[in-house]
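Every protein chain except one is present and positioned as in the full complex.
Coming up: subunit A.
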């Protein structure tokens, strides 16, 4: 089994599976939001805020938010390890790659906390 992994899933197989499952969640969420905006008569603040008052909508949104973070982490890991390499960028690539992943990880954490604050905001 492939052991060089994103350090997200336990192996490349789990990364692959997480990537697919989160993709399906995100596609469903995107289509739901687009559908809601187009199918709601008189779409505006009232309908919009009423939607997010629903407990299930907050859960659906939270799952979508976490899916973005997981999906993006695996995807960005692939991108970063393909392009920020010693072969393509010289000996400093490793430092640059670790730095890039640290920043991306921090942004992912900020998105998560920010999103939860919005969904269960004061």
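Keep this in mind: contacts are C-beta pairs under 8 Å (C-beta built on N, C-alpha and C of every residue); 3 or more make two chains touch, one makes a residue touch a chain; residues count from 1.
Heads up, the rule we're going with is that contacts and distances are computed from a predicted model.
The protein name that UniProt records for the chain not on display, among "Succinate dehydrogenase cytochrome b556 subunit", "Cystine transport system substrate-binding protein", "NAD(P)/FAD-dependent oxidoreductase" or "Beta-ketoacyl-[acyl-carrier-protein] synthase family protein", is "Succinate dehydrogenase cytochrome b556 subunit". The chain that is not drawn here is touched, among residues A:13, A:59, A:79 or A:109, by A:79.
Contact between subunit A and the unshown chain involves residues 20, 23-24, 27, 30, 44-45, 48-49, 52, 68, 72, 75-76, 78-79, 82, 87-88, 104, 107, 111, 114-115, 117-118, 121.
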